[in-house]
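The complex appears here minus one protein chain, its other protein chains still in place.
Chain lettering (A and B) follows the sequence in which the chains are written, and residue indices restart at 1 in each chain.
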Amino acid sequence: MEEKMPDHLFVGKSIPRTIETDKVTGKAVYIDDLKRPGMLYGKILYSKHAHAKIKSIDTSKAEKLEGVRAVLTGRDIPDVRVGFLKDQTVLKRDVVRQFKDEVAAVAAIRPEIAAEAIDLIKVEYEKLPGVFDPFEAMKQGSPLVHEVDARGRPIKSNILPLPWKFEVGDIEQARKDSAYISKDTVSTTWVNQCCMGTSGCIAEFDQNNNLTLYDQTNVIFGHIGRITEYFSQIGLRGKKIRVVNPVVGGSFGTKLDTDIYEFIAIQLALKTRKPVKILFDREEEFQALPPRQPAVFTIEQGCDKEGILTFRYCEAVLDNGSYTSWGATTPSVMIMPMSSLYRVPNVYFKATCVYTNNIYAQAMRGYGNPQATFAVETSMDTLAEEAGIDPAEFRLINRNRSGDDTPMKLKITSCGLEECITAVKEKLNWDDKKGKQKGRGVGMASLIHVAGGARVTKSDGHGMMIKLDEYGHVDVIESGTDQGQGSPTVISQIVAEALGVRPEDIFLTFGDTALALWDAGTHASRHTFMAGNAAIGACAKAKRQILEMAVEQMPKIIKGGFKRKKRKDPEFVEPALDFGLIANPEDLDIRDRMVFPRKDPDHPYFKLPLTQILQNGLHVGTGQSKVVMAEEFYDPPTEMLNWEMKGNLSMTYAFGTCGVEVGVDEQTGEVKILKLVSAHDVGKAMNPTLLLGQIYGAAYTGVGYALTEEIKVRNGRVMNPSFRDYQMLTAMDVVPIEPVVIEPIDEAGPYGAKGVGEPGLVPTAPAIANAVYDAIGIRITDLPITPEKILTALKERKV
Amino acid sequence: MIDYDYLRPDNLEEVLGLLKEHGPKATLIAGGTDVMVKIRNTKKAPEVLVSIRGLKDLRYIEKKKDYHIGALTTHRMLEQSELIRTELSALHDGASRVGSVQVRNVATVGGNICNAAPSADTAGPLLVLDAIVFMEGPEGKRSVPITEFFTSTYKTVLKKDEVLTEIKIPGEMEHFGSAYWKHSRRKAMNLPILGIAVSLKLEGEIISDVRIALTVAAPTPVRAYKAEDFLKGKPLSDEALNEAGKIAASTECCSLRDSLRGEAWYRAEIIEVYVPRMAKLAAERRSK
Partner (left out) sequence: MKKVSVSFTLNGDSVKAEVPATWTLLKTLREYFELTGAKEGCGVGECGACTVIMDGEAINSCLCPIPEVEGRSVTTIEGLADEDGSLHPLQDAFLKNNGVQCGFCTSGMIMSSKALLDQNPDPTEDDIRTTIAGNFCRCTGYVQIVESVEMAAKEGK
């Protein structure tokens, strides 16, 4: 996908986000702001216990409250199973298995009335013993979270029947061949995505029971798939579903599954025949929104005398909570750093997901990679120490290289890992500081992540349509979701570049399934890569149409102009022109809204405005009028993971390194980040300012993950459901971040670009843990790295 | 559903009249940053809210013989007052760490101490600055030293028909240097895990007088008298300060508990570390 233009007009430039001016003027319409005529407000009654039988539900008082239009319990709707493993129903009938369990729902004319009605519903429970630790839950004799599976067969164990096992090479032999081995156990906990816009949707049926769902989902077509399946089981088979994104207030992984509240909104809308909005308040967002997947890893690595990795062996246990969403699929991403971060020939990875009565997890930025990288990169440091090799040097020895074929069968094309590690070393003054300071230390960690799509569904396609009106406006109908990362600006840069117009000529529609072709989803850092390639394809087609039109129209326009001149001025002599220059579409081009012959770009007569061509092509008066419209459905030649968890699922991979210098206050255990270097190989920066925004934002979230954020869950209950007690960082928690952008142009990417949305936060936690170790010789292996943990470790060491 | 009358009297007399008229049905509201949050979280409200936010007469910072701070002075005013910053530094420290600028613009110091959270950021500073609290009710005016103001968690001696009017700080506190440390997980928008306030007077290298207050260390904000007694007359040395810290962290001075925000053992560590640090900062400020 090379661009043969001498230099780019728009791609690679920091074009401002003018296209999103509505966001700075208060005009942007988020789900919070959206109203539909006759709309009702839905609220959900959640369980009061982590595990209990529902003996009875009395909704009589709620039903009588003025303004209430519907009250639903599990008995009022078909008992259809939903979710990745079909292990939960929309409203729970007989048993609640977590505090988040939805027991009843109300729709009313005002949200306050709905909330009051919820309080009037009386539920009688009979408590059941709960299990809150996955290791306990794995044991024989543990209370079972589920009694039967989706097919009604009895379940005998809390361990989920998921096939997360990867094995390449001969681990035993590799162990014997190792000069050094290190073993560690690390763990990560639940953290909340903290989107500033909370979860919400509006469900609305038309007279014929076709559904429109206004929803912040990042997988507009995935939603349709899941809701279609749901519909087929509730008597709505064949009905059309349209999903429309409003402006999205952040995603960070929260909008990739179809959640229970969305099914509830649909049921309330069905019952009341009115649009129903459900909108989470912040407390609900902390308590009822599935967070990031926690995991415990036992990891072992070995290397030979020269420091070359011989094997990597890891077993992971995942607290699956009571039901299953994307958290349980994070091992399919964990396998990427496990098998392919650094060159390692023999790999074993097994992940066990276990039901408990805790909250269940979904995706969050990084999708298992941050957790697994915390394990791998902790282990790299401990092994380097065993081998007596500097950790940065150790990483360079084992670095991935362009052309590698990893044990997981990932094909590494462009690879800037060496440059990233080197840049981090330099910017941290690594050689002068490592192991040489007291109370201060440096540490680093790297990452690998998909950056050219991610074939997690059978189609990893992304469709785009463009059409031009005769005034030169370009409508781009995008099939992804704009979650705030800057897609409208970046895509308008790419389209403007590829088509030959200006970014301000581009008008984009995102996230409307009635208009869009299809997209696998705005996730896995794939949007710019996929949409960019689709755009280049569509623009090439549209350009062709325009130039074919130009070939027809330009001679007419020019000769017509001469005729008019001659009429006015009989002395006028028509210049002798070589119309052969503009006889073929291949000989023409468009740049900055002008059509011109390639061989003579500044030709005095043959350079015409694009709009003139378009107008003349449309308003012909002969029945031969034409419009310009093109589409491209880009589905890259990648593979799905096979049953061995192998396959080249992306066109290219992103690499990066995070290096940190920390200071530790040994009296209080507090860690201060003195400098954070975030180096990324991005292929090519489409818009440098927007790119930095992704790097800063992700790194900052990574620091929170490493040091301050945790959802405190006690016996299944979320104890800190507020911003006051959930420690997301504020503007006063300064982290000096120095970004480094490496651009090994990737052939597969649009103008050479690779994805960058998630990489920024993948290696932050282990980099910080490694730096703390360098500073005070204490290794915290359990996130977050709190002052209490450090102080406890320091005191234990003194003893 | 929540419903209440929202009354906005013009002066203190009217306020007292309304409190008398409505009795237990009424609650005072000033900045609203505590009351409104409580209503939202508990889903319960009093029948009548009597707003004192408009009583401009109770919003002032003055220095005569003593320092006089009107009860309705906002934290932002305290934060931006050069007088408070230089002469009553601990109070500046405390006020400027409350919530955010948005909160400090409306939340009042009177509201902060009347709410009487064990974590109140102005409580520690006021304790070490020998503050005296003035109240007015149907029976007239009265005052108590701040050390007698807090009775239990979220409870004070203020009666339901009384209004806090002024906080007075004795003029001689000018000769003390003071500092307050709010220990929290992040630098803003947090309740403290622990609060330590120290004020002291030096004669040469000797601590001639000292006050130490702890918050989130007991059901109410408290003075660490035993630690103060130890420190009086001692030099400003690490040895003395560390020992004072240990005494302050012990059960002689406080009753630390485990809670969501922190564990007792860690709180004790922080007291031991920060009593010396704040004493040194207070001393530094004194010498300016």
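Quick notes
We take it that a contact is a pair of C-beta atoms (placed from the backbone, for glycine too) under 8 Å apart; a residue touches a chain by one contact, two chains touch by 3 or more.
Quick caveat, the model's predicted, so the values are computed rather than measured.
Of the chains on view, those touched by the hidden chain across the whole complex are A, B.
Across A:Val148, A:Ala540, A:Met640 or A:Val734, the single residue that touches the chain missing here is A:Val734.
Note that of B:Leu12, B:Val103, B:Ala218 or B:Ala264, the residue touching the chain absent from this view is B:Val103.
On the side of chain A, touch with the chain left out of the figure occurs at residues 16-18, 20-21, 23-30, 32-33, 193-198, 247-252, 281-282, 483-486, 689-690, 692-693, 696-701, 722-724, 728, 730-732, 734-735, 737.
Of the residues in chain B, those that touch the hidden partner chain are 2-6, 8, 29, 32-33, 36-37, 40-41, 45, 49, 51, 53-54, 76, 99-103, 105-106, 187-189.
Here is the rule we use: only the chains that are shown with their structure count from here on.
Distance from the chain A centre to the chain B centre is 45 Å, each centre being the mean of its Cα atoms.
Of all residues in chain B, only 1-2, 43, 183, 185-191, 260-263, 266, 269-270, 273 touch chain A in the complex they form.
Against chain B, in their complex, chain A makes its touches with residues 112-113, 115-116, 119, 667-668, 708, 712, 719-720, 723-725, 727, 729-733, 786-788, 791.
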